[in-house]
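Sharing a structure here in structure tokens format.
Here the complex is missing a single protein chain, while all its other protein chains stay put.
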Amino acid sequence: MKKRKLSVIGIFAGLLSAGMILTGCGDSSSDNGKIRIEMVQYKPEAVKAFEKMEEKFNASHDDIELTIESPNEAMTILKTRFIKEDQPDIIGIGGDVNYSNFLDADMLTDISDFEGLADIKQAYLDIDKNLEFISRNGVYAVPYAANAAGILYNKDMFEENGWEIPTTWEEFLTLLDTIQASGQQPLYFGFKDTWTCLAPWNAMACDLAPADVCQQVNRGETTFSEEYRELAEKILQLLPYAQDDPYAYSYNDACTAFARGESAMYCIGSYAVPQIKSVNPEMNIDSFVFPANDSADGQILNSGIDLQFCIMEDCKEKEAAYEVLRFMLEDENIQIYLDEQNAVPCKEGEFQLPSMLDGMKEYIDAGKMTDYQDHYYPTEMAVDAMIQTYLMKGDTDAWLKKFDRDWTRYNRDLIRKIQDYQKENGEGGNK
Amino acid sequence: MKKNTKQMGKTNWPVTILLIMGCVTIFFPLYMAVIIAFKKPSEMTNDIAGALSFPSSWSFDNFTEAMRVTDFWNSLGNSLLITALTVVIAILLHSLAGYAIGRNMGKSKFYKFAYLYIVSGMFVPFAILMMPLVKQTSQMGIGNRAGVIILYVVFYMPMNLLLYSGYLKNIPLALEEAAKVDGASTWKTYWSIIFPVMKPMHATVAVLTALGTWNDVMTPLVIMSGTGKNTLPLAQLNFQTQFGTNYNLAFASYLLALIPILLFYLVCQKQILNGVVNGAVK
Partner (left out) sequence: MMKKNERKRTFLLITIPILVLFFTFNTLPLIKGFIYSFTNFKGYGSYDWVGFRNYIDLFQDARVGHSYLFTFKFALVATIVVNLFSLILALGLNSRIRAKSALRGIYFIPNVLGGLVVGYIFSFIFTYILPTIGKSLGIDFLSSSMLADTKTAWFAIVIVAAWQAIAMNTIIYISGLQTVPEDVYEAGSIDGATGWTKFKNLTFPLIIPFFTINMVLCMKNFLMAFDQIMALTKGGPAQSTESISFLIYKNGMDGGQFGFQSANAVIFFVVIVAISIFQLTFMNKKEEQL
């Protein structure tokens, strides 16, 4: 009897102790008296740039030890680390709805006394301000690098055929007709990956819808049916100029097709350039701003914050964290990042921009830009999939109505919060 | 093996030929995978002829690069460790559970309940468990490889219980009764008689459990994040970023990751076939 019991217990004990062995060795905290700053940034593709900066920082600082992690699936990892209450000191995330959510959950700290903010382009600070669900006092992020979207075009094809860069919607349609008439493919879409449907949508929205349309709707001042109608009608007009059945082809297919000269233009952002160049390293790519209106004053560039730094509420060494940010914002370190990532800097100053952004440079310099609309959409609403559905069906009225209906459902807690806030404060939630 | 050949008699040629022809459905996709694993990104095209043509050179650069990017040997070590321990624990623990519960669920309400309780755990979507589990494991101090193994043992318990108790239905009670008459305890009877008889099932369970743990990304991703340890599937996430995927390196890496588990299966399947029961019952 005893023996049997013992052996049952033995098995379980054995399993447990096997577990213990594996558990061993936690992280050895630094005993060298340095302040440790841990940063997690969400772009694993930029890991090389960050390794360089980490090394450089630690070589030049005796009192602070910086570790930068660039994990895959960083947003999932960040969320799980929040649950474990094991927050890093600094996070590098995009200026999108995740930022809005983290801010709304009171997880980020006010950094308005950080002097480096003075050098950041106002347009990007405004974008971050707009991302606040409910207007807050203070500043919660340092915009670092941006990307820009519009039309990428095959420079060689344009030169050979003598095509001109269009500056209005009218001219754009004419160009599309000309290219098609020459027997070549004007546009290529990879709509199988629904998120690519957002590329033309966002780029055209800059010209056709107010930048803060989502906030306006949340405050009950307007509807999407009203503000998105022209946008929805115009995006449908692009379809005849793309390949047949664009829903069969993925983002990767579209990048490959564009790289192989199968289409003259590709409506996507600067972020796609590395993938395109991997297929055709020699390719001559340039870009122009999506001309979605006929306004004489030109258009507005679609540009959003691709990477920004936030300090977590739990960070104990704010001054050391500021030192890290100061270092990151030194011109030569920004240039390291830009060179690796084909990015647009958020800081004022003279930087070497990647050549495929030549066509957008004047807009970037002048700060004539608007954020991506989808940065304001809740992920779970799946607006990208809704746009894909719309492009397939083309039922503008019904779809816009559905958009309004879904929006109120997915955002109702937020809308209620904003309206409570309005009642208390007598005016707009987010201005 | 010798016994088999004796039993086999003459070969069933029509079936053999049909099965060989069926292999096309596997070889064709596999051929594509191998071709892509050898190509350079600049050789990728969107047309059939281009996709099926041989790479310009058969160099193993992609494989060495993939091994470098994934820190192959370390990641492989972690994957092997986790999978092997999970499989061993699963076989020991789940077969016991299958025995205790399977032998009694016909006559006892308690065991019937235990059976349905555990089996129904199979249908809990992992997404709902994930957040609470992340918190729980970190509070218990097992937010690491050990935690991942424990979770796998629990996740695969329903399936393996189902398998073991199903298999036991075909193993007659008479087999253990004989031992009991000799005065052996139930515990001893189990290990000396029942456990060996279930060998084909152990092999099946080993294959299925290993397969699930080998390819799993989510559990190690959320449980082990921050420990600096990677499994192969975690390291393979390196090939996919938000705006681009290096399919060539990824394919090379996936083909490398396929080899250990395929070998493991080939070893196990010999065990599945031994037909121990046949001999034992007679």
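By letter and in written order, the chains are A and B; residue numbering begins at 1 in each of them.
FYI, a contact is a pair of C-beta atoms (placed from the backbone, for glycine too) under 8 Å apart; a residue touches a chain by one contact, two chains touch by 3 or more.
All of these numbers come straight from a predicted model, not from anything done at the bench.
Listed residues A:Q41, A:T194, A:Q299 or A:Q341: the one in touch with the omitted chain is A:T194. Checked against the full complex, the one of A:A105, A:L236 or A:A398 touching the unshown chain is A:A105. The hidden chain makes contact, of the residues B:S42, B:N74 or B:T186, with B:T186.
Counting the whole complex, the residues of chain A in touch with the unshown chain are 1, 4-5, 8, 12, 75-76, 79, 82-83, 101-102, 104-107, 192-194, 244-245, 247-250, 253, 378-382, 385-386, 388-389, 392-393, 409, 413.
Counting over the whole complex, chain B has residues 7-13, 15-16, 18-20, 22-23, 25-27, 29-30, 32-33, 36, 46-48, 51, 93, 96-97, 99-101, 103-104, 111, 114, 116-125, 127-133, 136, 150-151, 153-155, 157, 159, 162-163, 166-167, 169-171, 180, 185-187, 200-201, 203-204, 207-208, 211, 214-215, 233, 236, 239-240, 245, 247, 250-251, 254, 257-258, 261-262, 265-266, 269-270, 272-275, 277-278, 281-282 touching the chain that is not drawn.
Convention: only the chains that are shown with their structure count from here on.
Remark: chain A and chain B have CA centroids separated by 38 Å (rounded to whole angstrom). By the touch rule above, chain A contacts chain B in their complex via residues 4, 7-8, 11, 15, 18-23, 43-45, 71-73, 76-77, 80-81, 83-84, 86, 252-253, 255-257, 260, 262, 271-272, 274-275, 278-281. Residues 41-42, 44-46, 81, 85, 89, 92-93, 96, 131, 134-135, 138, 141-146, 149-150, 185-188, 221-222, 225-226, 234, 237-238, 240-247 of chain B touch chain A in their complex.
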